[in-house]
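As structure tokens, the structure follows; a few thoughts come after it.
With one protein chain removed, the remaining protein chains of the complex are shown where they sit.
Moving on to subunit A:
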């Protein structure tokens, strides 16, 4: 995250009456108020510039990463976040390594693990699994962070996206944001749009083939945000010059029931240097990763490429979130925040 001066929205619930995040499960970002999201963005900025000060914030804490399906970035990010805060990590990476092979339910696994750890991060292929886990852990006062439940929600990816937009523009409002590719199954774009609508004042450009258009319930969400607008287009090249942010998505094979449909649509939208020449010089290219071929490798060297920064920002946001839900205060943060506000 850069040290870009920020103009994050501060409206909403006053800080001194802000509900606590301690013990709070985060299944979707709707579980957090906009003020809490802004606070997490501030904390991530603080962590970035005060690594030494925060290195023992979560001493003695244990995070469980329950990953029922493959993940590289997300699991390592959750684990690194806790390690960098001084805590420890246990868990499994793959359902075949857990008691699910013996037929154990999600709820029973979570109730068991809740008796061992301080916070749980869970990824599961079934949509809604995180809600099941959060309810199971609630009786034990253990927060569950959704690390992705099928094609449904992935709130910490959205936090990483918001942090990256903030680092590039110093704000998350007053922007034209293009979302390109698989808008039907792409959980990250749904979550990002819905969250940005809560802050308002965003112009969305939805770029996809007809087969992969944004679902109606997300469109409805944009319509309900009076200061947000949207257009739906098929041609990336035609609109790329209008965008402040271009969010590319992977056409995910695992979300299709039919391989022929996947192969037909996979290469529909590819970003390369030629297309990028039409874009604004300060446009930010985001992507939740992993990519297949939707962003050409030659784009990686372009300063507009922000997708590897997202990985870094994701770790910072997870550090902010993990420390917040377990109730550990980042040393020096309150003083820093007060100075920032008054500066």
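Operating definition for what follows: a residue touches a chain if its C-beta (ideal position, glycine included) is under 8 Å from a C-beta of that chain, and two chains touch if they have at least 3 such contacts; residues count from 1.
Here is the rule we go by: contacts and distances are computed from a predicted model.
Asker: Missing chain's UniProt protein name, "ABC transporter permease", "Branched-chain amino acid transport system substrate-binding protein", "Spore cortex-lytic enzyme" or "Aspartate carbamoyltransferase regulatory chain, allosteric domain"?
Answerer: Its record in UniProt gives the absent chain the protein name "Aspartate carbamoyltransferase regulatory chain, allosteric domain".
Asker: May I ask which residue of A:24, A:124 or A:250 touches the chain that does not appear here?
Answerer: Once the missing chain is taken into account, the touching residue is A:124.
Asker: For the chain left off this view, which of A:61, A:84, A:152 or A:250 is in contact with it?
Answerer: Considering all chains, including the one not shown, the answer is A:152.
Asker: Which candidate, A:139, A:220 or A:259, sits in contact with the chain we can't see?
Answerer: A:220
Asker: Can you work out which residue in A:62, A:132, A:228 or A:279 touches the chain that's missing from view?
Answerer: Here the residue in touch with the unshown chain is A:132.
Asker: Residues on subunit A that touch the omitted chain in the whole complex?
Answerer: Answer for subunit A: residues 105-107, 124-129, 131-132, 149-152, 217, 220 touch the chain left out.
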